[in-house]
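Quick one: this structure, given as structure tokens, is what I'll be asking you about.
Note that one protein chain of the assembly has been removed; the remaining protein chains are unaltered in position.
Right after this comes subunit A.
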Amino acid sequence: MSRSTTPLTAAGPRPGAAAPSGATPRLEVEGLTVTFGGLTALDDVGFAVGDGEVVALIGPNGAGKTTVFNVVCGLVRPRAGSVRIDGRPAPAATSRLQGHGVARTLQGLGLFSGMTVAENVLVPLSGRERRSEDGRALAAAALERLDLLHTADAVVDALPYPERKRVALARALVTNPRLLLLDEPAGGLGAEDIAGLAHVVRGVVASGSSVLLVEHHVDFVMEVADRVVVLDFGRVVACGTPDEVRSDPAVEAAYLGLEAAR
């Protein structure tokens, strides 16, 4: 566990780019720049996620948070910059992500409509990386972990939203990823479900895995994150522990949309 207290370096060229003390970070993003036509979605973004660390990526709508995930997953090609997972370059093919121990949830749930909960959770185990494992047992374990066993044979579309959200999480956890990317996992959930989610996230890091999460729910971020990276208009404007970030004027400015923030 490396709970670093990287100082606020909002003015620096690459805030938080350094690995949190010691060994190769689980995920290392450097100098990431992404443009869509004339729009610069990411501008020289850098940060790292260490072993067993929970890093939250926050920022206003359109700040570029999901785009960071898309680059890590090979869905969006950056104009510049690099992504390293356990020191290795991230795979070029999205379908090879699993082999690098990465799993992700989507902002929109992205469940397989018309398929059962169990089938949804089995899909990540069907690829060549996983063929030899006992899929049924792993799927059952993941469903158990998220208290979904009783819904295993239900068609996902029929479940209430919080349960569908847990299915998406179970589908990401079923491969026991070493790096878990969660895009707004608390979005649309009530207090009780969020408490359950925090418990699951703590369980994930307790087993040595790392979590990078995008989240708007401030209390949840403050509770689970070891470090927070703040994005605004595609740039890292702050980075540090939750407490440091909370008291950073640049962060407040970003959320209020003040010009001074840039």
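The definition used in the following text is that contacts are C-beta pairs under 8 Å (C-beta built on N, C-alpha and C of every residue); 3 or more make two chains touch, one makes a residue touch a chain; residues count from 1.
Basically, contacts and distances are computed from a predicted model.
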Checklist entry - Which listed name, "Electron transfer flavoprotein subunit beta", "Oxidoreductase", "Succinate dehydrogenase/fumarate reductase iron-sulfur subunit" or "Branched-chain amino acid ABC transporter permease", is the one UniProt assigns to the chain that has been left out? => result "Branched-chain amino acid ABC transporter permease"
Next on the checklist: Considering the complete complex, identify which of A:119, A:193, A:223 or A:244 is in touch with the unshown chain.
Outcome noted: A:119
Checklist outcome for this item: Checked against the full complex, the residue among A:104, A:164, A:217 or A:235 that touches the missing chain is A:104
Checklist outcome for this item: Out of A:73, A:221 or A:254, the sole contact with the unshown chain comes from A:73
Checklist outcome for this item: Hidden partner sits against subunit A at residues 73, 75, 94-99, 104, 106, 108-115, 119, 122-124, 126-131, 135, 171
